[in-house]
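What you see is the complex with one protein chain gone and the rest in place.
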Amino acid sequence: MDLALSEEQRMVQQMVRDFAQKEIAPLIKESDRSGQMNPLVLARMAELGILGMCLPVRYGGQGMDYISLGLACEELEVVDSTLRVVISVHVGLNSLGLFQWASEEQKQRFLAPQARGEKIACFGLTESGAGSDVANIQSSARRQGNAYILNGEKMWISLATKAQNCLWIGRTNPAAQEPHESLSAFLVELDRPGVKVGDLHGKLGMRAGSTGWIAMQDVHVPEENRIGEEGEGFKIAMACLDNGRYTVAAGATGLIRACLEASVRYAQERHAFGKEIGKFQLIQQKIATMVQSYEAARLLYLWAGWLKNQGLRNTRETSLAKWFSTEASFQAASEAIQVHGAYGYSDEYDVERYLRNAKGAVIYEGTSEIHQLMQAGYALGYRKDAALRCELPAYDAAFWQNP
Amino acid sequence: MMSAKILVYIDQVKGKALPASWEVIGAAHALAEKLGGEVATIVLGADAKPVAEQSFHFGAAAAFYCDDPSLADYRAEPYADVLVKAAREQGAEVLLFPTTTRGREQAAMSSIDLGSGVIPDVTALEVSDGKIVATRPVYAGRLISKAVCDAKPQVITTRVRAFKAPEANAAKTGTPVALQAVRPEGEIRTKVTGYSLAEGGVSLTDANVIVSGGRGVSNNPALTPPAGLDEKAAEIWRAQEGFKIIGELASVLKAAVGASRAAVDAGYIPYAHQVGQTGKLVAPDLYIACGISGAIQHQAGMRSSKVIVAINKDAEAPIFRLARYGVVGDLFEILPALAVVLRKRLGK
Partner (left out) sequence: MNIVVCIKQVPDSAAKMAVEGGQISWGEAPLVLNPWDEFAIEAALQLIEAGGGDLTVVSVGGESAKEALKTALAMGCTQAILVSDPALQGADSQASAHLLAGVIKKVGNVEAAFFGKQAIDGDMGVTAAQTARLLGWPMLGLVASIKVEGGKLQVEKSLEEGRQVVECQLPAVVSVSKDIGEPRYPSFMGIRKASRATIPTWDLAEVGIGAPTSVVHWPEVLNPPVREVKTEIITGGSAQEIAEKLADKILEEKVL
């Protein structure tokens, strides 16, 4: 088992790190304070090809593998979680969902422009009354001839007001026996008549990003926009989450690293009782725990990424990585503030922003509680992953890197 | 015509030598004492002759110059041609240059023609067993090396301000010797078609010297604000007057102007000048903190400065623990006095 990163992966990691540190880091505090996403973020990520980095060239992407995707997410979140959220929704939830389930024609029509960064993508699953309880979503998609009429309001949607495309889940079959079989997935262009979007403010964290709502009122979409078969919506949503969660896990790893680096720096600068505070054992304990969390989180997401590269089902491993890393990053951020003392409590330093951002990640993309149920289910044999009609394609450099 | 053992390249523009050039003569005299021989200078370009005459004031035994029209604008090749010919004819055993753009370039090129090597940016010179040992920083000063060159002549450039210029003595005079250009204009493959001014203002992160102001900058009781200003506006007016004083010292030192968060938050100066945790991280050779208390988040931005000078009324201000030199006093008196003294000492 070779744990070393390939040359390509290292170069990707360095490139994303340089971009995030040099261009975006100086702007982040301002965005976080004002609650406005800086337009440079999406524009530059699109320009640099980051929005399509792990998709085949023939679908407008850059042909990199899933581990590169994880590495990029780690580097982005070191600067701010909202940068990684762009990848989570645009790449993880939407684009990779299309890559897995869409027809060839749909891939050319929807996926390629997204991969090229010409269209921004988001994911419409959650509603104000349905988060963990996905099967209970109320949005409907009523068939009418060759089209569907979509109704319903999605909430807590990242990039709602920035995106052109939304991978949207709604109920096509209210009469289905199993609620899990009543849903279908659609790629909805958000400029269709009847679509309204808006921003949500007042969040504890993720303020440098964009979170909003999407309301559909009698929105017509042709059946060519339906992704997969009728009734596959739940399975598709879950498969999308496998990829979204992966980016969250990788990102949270970066957040732990940011907490660790900030704490080490401060512990070496700040003096108390005649020495630098890094000499005191209780500070050392906090830093040691952050190191442990970081290394474990990193291995967990790399493993999930490796499985994806092999084309192997990784729902369990991805869920484990997400659960572990996000909880660990919240703890790391809390301890990082403690290391900084009163200065940690002030937005003069970054660590308070890490804590506010970290809390979001233990809620979205599957709450920690949901992941615990999943892990117990696997361990107790109550939960097994059945084969899917469409699996996430394995990484194939030759196929992906040639037009 | 004596045989010059040490030839010093005097870098000049429009008849004025760059001050670093006279420092090189100082280094040359020190070497001449140890190695024997004499110090001569060479000056190239338009208005070279008066500068060559000045060399005698600084103790040169001979001076050479060339003010041929082909040398009017600096171009590396024709300059190097004249320099190399003179060095050969004079049998120079040591060529010394200031580490200016021209100096480094000329040293590099002449070392090739003369079949030797070049040791640039030297901070100290010793003679050991008749050989020159040059001290120079490497890895951006993280390490210090001692360098030697096996070949002759020794070609060395000295770091600016590392050596002392001798006192000028106008009583020492001499006649400089005119040199001919070597390369005809038709064989020179570059043409200078114009000049543009150096960019004004020094970027904070690139600056070698920074003068920073803090909240104390608005505390000048001797000032009376113009009528009609409310308290806050008056405070800002006072602060801007204070930053003018900082700006004056900065311009004498060719420094950038920085500020603490307190000064920026209070509206005294724009955020672009802020040094600190929220703001820019700087590591200049010299950081002068005026009226800045030096709380940890400011320290985070400037603690890597090579030499820190603090001027503050409050003897207990944390900045003093970080500073190499401190003055507990009134910045509104100290800074103007410092600007005057340094302006004189730096020859401006």
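As written, the chains take the letters A and B, and residue 1 is the first residue of each chain.
One rule holds for everything that comes next: a residue touches a chain if its C-beta (ideal position, glycine included) is under 8 Å from a C-beta of that chain, and two chains touch if they have at least 3 such contacts.
Note that the structure is a prediction, hence the values are computed from the model and not measured.
Touch with the chain omitted from the figure is made, among B:49, B:85 or B:104, by B:104. From the options B:34, B:88 or B:321, the residue with contact to the unseen chain in the full assembly is B:321. Only one of A:24, A:53, A:336 or A:351 touches the absent chain when the whole complex is considered: A:53. Where chain B meets the chain that is not shown, the touching residues are 13, 18, 73-77, 80, 100-102, 104-105, 107-109, 111-113, 116-121, 136-151, 161-162, 189-198, 208-209, 253, 285-286, 306-307, 309, 320-330, 333-334, 336-338, 340-342, 345-346. Listed here are the chain A residues that touch the chain not shown: 6-8, 11-12, 14-15, 18-19, 22, 48-49, 53, 62-64, 401.
Here is the rule we use: only the chains that are shown with their structure count from here on.
Chain centres here are Cα averages; for chain A and chain B they lie 52 Å apart. Those residues of chain A lying in contact with chain B across their complex are 29, 269-270, 343, 348-349. For chain B in complex with chain A, the residues that touch the partner chain are 261, 277-278, 296-297, 299-300, 303.
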